[in-house]
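Every protein chain of the complex appears in place save one, which is left out.
And then chain A:
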């Protein structure tokens, strides 16, 4: 379970998260929607400790992410994150991209890591691209590789940060299909997204962020059918 309790986060004088409270249960899919600069992506990087927070606390399976005693490198093995920019390692083949962390961080043998990598790469439809360098992949393929790379660490939670935003429209579908497949398999996911149909069809709950505040959260039917907050309605009418 991920518990976010009254989290505040500032960059200099700019407060980007203003007291966020959110609990995500195992197996749940939560989509986070909202305008640019609303704090959605910052929340994700705070959850896996890539960004420090100013106050409040975030617990992952009871472990406080920002406590001084927490081994963040160990905790991050539980929390996969995929970014908007695919961040493929260009000097490594697809297979090496996916086996690097399992081998070097988890200490798996090359053979074990490759078995796991092939399984996940096959799962995301890249079985034919094992020995190809990322520079020769399309954006959609690179993003699916990034998803396989995160999954190869066997995380309990997956965070997706606008993973389709940098893709050409015709490549968005293949990445969303991969996310849907993961959701169907019961992966706990927090997805920051601009894909409203994905948020509506796949999520258990949808959270709307506005100016650093979680203005509204509820089942997709409520958010998309009967939003309580004026800003949610405004936002949804602007993106439809």
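Following the convention adopted for this analysis, a contact is a pair of C-beta atoms (placed from the backbone, for glycine too) under 8 Å apart; a residue touches a chain by one contact, two chains touch by 3 or more; residues count from 1.
Throughout what follows, contacts and distances are computed from a predicted model.
As stated in its UniProt record, the chain not included in the shown complex is "Amino acid ABC transporter permease", which appears among "C-deglycosylation enzyme beta subunit", "YceI family protein", "Amino acid ABC transporter permease" or "CbtB-domain containing protein". Among A:2, A:81, A:147 or A:206, only A:81 touches the chain that is left out of the view. Within the whole complex, the absent chain has one touching residue among A:26, A:104 or A:234, and that is A:104. Considering the full assembly, A:150 is the residue among A:150, A:199 or A:217 that touches the omitted chain.
For chain A, the residues touching the absent chain in the complete assembly are 48, 50, 73-74, 76-77, 80-81, 83, 85, 87, 89-92, 100-101, 104-106, 133-135, 146, 149-150, 153.
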